[in-house]
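For reference, the structure I am asking about is given below.
In this view, the complex is presented without one of its protein chains, the others remaining in place.
Order as written gives the chain letters A and B; numbering starts at 1 within each chain.
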Amino acid sequence: MEKLILRRVETDSEEMILNFGPQHPSTHGVINFLVETDGEVIRKAIPDVGYLHRSIEKIGETVGYPGFMPFTDRVDYVAAMFANEGYAIAVEKLLKLEIPPRAQWLRAISCELCRIASHLISVGTMAMDIGAFTPMLHGVRERETINDLIEALCGARLTYNYHRIGGVAFDLPDGWRDRTLRFLDHFDKFLVEFDRLISFNEVFVQRLAKVAVIPGAMARDYGLSGPNLRASGVDFDVRRDLPYGAYPHLRFEVPVGRGFVGAVGDCFDRYYLRCLEMGQSSRIVRQALETVPEGEYMAKVPRRIKPEAGEAFSRVESARGQMSYYVVSDGTEKAWRVRARTGSFTAMGIVDAVSPGLMVADLVALIASLDVVAPEIDR
Amino acid sequence: MTNASPAPAKSAARHARRVLLLTLAVGLGLPLALFGGVLVLSPISGIAPEGWSEGRVLLLHALAVVVLAVVLVTFGAVISGMTVWWEMRVSSRMQSRVGYNRVGAAGFLQWIADAVKLLLKEDLVPADADQILFRAAPYFVLVGFALTFVALPFGEGLIAADLDVGIFYVLSVTALVVVGILLAGWASNSKWSLFGGMRAAAQVVSYEIPAGLAAMIPVLMAGTLSMQGIIRAQGPWPWQWFALESPFAGLAFVIFFTAQLAEGNRTPFDLPEAESELVAGYLSEYSSFRFAIYFLVEFGNLWVMSAVAVTLFFGGWQVPFAGPDVFAAARGAGAIPSPAWWGLEVLSLAVFVAKTAVVMNLIVWVRWTLPRIRVDQMMSLCWKYLVPFAFASLVGALFWQLLLTSVPAAGVVTGLLATASVLVGGYFFLRLTYRNIAAVGDRVDLSNW
Partner (left out) sequence: MTTQELHERLRSRFGDDVGALGEPRVDPSCPVRRERIAEVCRFAKEEPGLELDFLEDLTAVDWPKKNAIELVYHLFSFRHRHGLVLKVEVDRAGPKVASVEAVWKAANWFEREVYDLFGVEFEGHPDLRRILLPDDWIGHPLRKDYQEAGSYHGISNVRENPLVELRRLDEKARAAAAPPPAPPAAPPSPAAKP
């Protein structure tokens, strides 16, 4: 891989080739970057992924439809609910299965809580990469409460395996609703404090404003999705525009980047959008908890899941972008092909194009603002 | 972890008390013992007993100086260890964590455990690193740090050497640290370390200028470079401190504080060791004792920075109600000073330590709140903002001195005004903090130490 760059580097200049990773505190997971720098300014930063490739898609062809659900957790272990939901929706499409409304509401509640947890990690680690260590720990403290809530719900704190083909695995425990509402009351106040601590801090703003601007056309062309796309000004959200599950019945706003302190589509927009989305998710969970219908939480699913031959494509608005599952069935109990399209994969693809001209410190800010996680890229 | 059965509860309480006593013994006793050693040994280097040949007297002096140096360096190390404790404790509270709480009461002896751990680690020298320079670099840094302790005024008579050029000596000796950092970065033979070393060198050398200029303003106001002289030119009360007496000195304190943060590689200026970018920057390849030296010097520098700032701007060890005549009266006439004098000396030491601790707390607070500034922003901050402002305040201080010769009351008036505004501002700040905490639903709980 180094051969790509070494050819172009003259030996008597100030150019250096650095290996950023794969073990590095600020690349989010095991990702390697080959960075060709001229002093402090980057000429080219080439991402080198694949260190976390676990052939999950190949495993999907061997374990059968219900058995694949825990593997979807590992596709994105920071926001595992979305991966679960995407796969469940795809297989339910294949089975032409209607899931009961209570299950849809529970899915929405668990997913939005997971979105808050994932965004807390995202903005926290972003602040930490910029050098402010305190916001990360405050965010993780809140995330601990969410983890406790989800543990009460489904028994796991990171890889949930909560959604099932046909519904969800467990019902709400007693008192969970009140616990969550109390947490959300506290969380809304925490967001205000968090904003005051770091969001508009002068040094923080100077580090992020107008850095690595990704215009809307470039974002669409490179296939960015989710918060990255919206921060560049493109107003599209799968929950609102191609609604699924309980979202048609829930009212929420979709924040779009508009250059809060700098240019549209810079690192600060991507960061602040996630802060705003956390507030919106809290609103959604509140509404959903208040309107959750009674009834079954799991549809009648045959013991052996054997959909007829066909294919299905599901879209889910994950914390990192649009997660899509493309499941091809050949009529047997084992899937013929399972494909997980994740938001981080395309986000990583844009780093090469945006990085020339940045400084090394800005590269760190760019990677953090794109909110990539290695398991989503490599699967 | 430990089972909590009711029977050993009493012995658990006894154990906790024992730990607390041990902590206090070490925490207060160790520095005092070392300091006592300094006090006893400093006069020996001037004693010339009759009947001894010149050579023997010289030998005695040399021995005393060597022992004194060792004691001073140990004192520096102990101080830096305690600074580590304070920083970690404060940072853990700011981050809603518990912090050190195992080794010693409130984790006070953790730094001893850390030091022992670091000493027992494997000492790696990379095969491709420059063998001599790699090994020598930490010692440059250590020398630069330890030499400053010679001129720090801990109390009215508690200074290892009251040099006539005290502050000049301190500023020049701390510049040795940059040599050590640059050597470390280059000799490690690693691109990451080189990056860190170059950044550090650029940063420290640039910020020497505003620091030196800002330090000249108290010198101007005191009329002497000697540390004790600068302190004696101030008074014990807040409105007599240089920082509050003259608005230009107040500005100079801000510039000096910022520049010292940069020289000590503290966030927001900690690019050379930016954890999230360069892992440990110029320190990446160091392990065991060599790393311990860098670690020690960084935290010890915190103390030295604060001590110098207190000396220059906040009146040093000046005790309220105890002017120089009180000290002279307490000393008595004999060769050995009376206990009252010793008591006053310890009081001045306590005042100095308290003020230094407050400034140190400010540095720690800033570190854990602000993010990191980028290289080019840091350079532009230094050259485009700090240096012009330092020059401007120097010129302003010149004019202020002229004003004072004709209107001596101006100093008192501005001092009182500044003190009043600081007190009022402090009250409002605390009130706002309390309100912010209450708004999130928390409460102020100081019992959790």
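Heads up, the rule we're going with is that a residue touches a chain if its C-beta (ideal position, glycine included) is under 8 Å from a C-beta of that chain, and two chains touch if they have at least 3 such contacts.
Bear in mind the structure is a predicted one, so any value in this text is a computation, not a measurement.
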{"item": "Displayed chains contacting the withheld chain", "value": "A"}
{"item": "Interface with the unshown chain - residue positions in chain A", "value": "1, 49-50, 53, 55, 57-58, 93-94, 96, 218, 220-223, 234, 236, 241-242, 308-313, 315, 322, 324, 326, 328, 336-337, 339, 341, 345-346, 348-349, 353, 378-379"}
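Just so it is clear, only the chains that are shown with their structure count from here on.
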{"item": "Approximate Å spacing (C-alpha centroids) for the pair chain A, chain B", "value": "44"}
{"item": "Interfacial residue positions of chain A with respect to chain B in the complex", "value": "16, 18, 24-26, 40, 127-134, 137-138, 141, 186, 189-190, 192-193, 196-198, 201, 203-204, 206-207, 359-362, 364"}
{"item": "Residues on chain B engaged by chain A in the complex (per definition of touch)", "value": "91, 94-97, 191-192, 195, 267-268, 270-271, 274-277, 279, 368-377, 436, 439-441"}
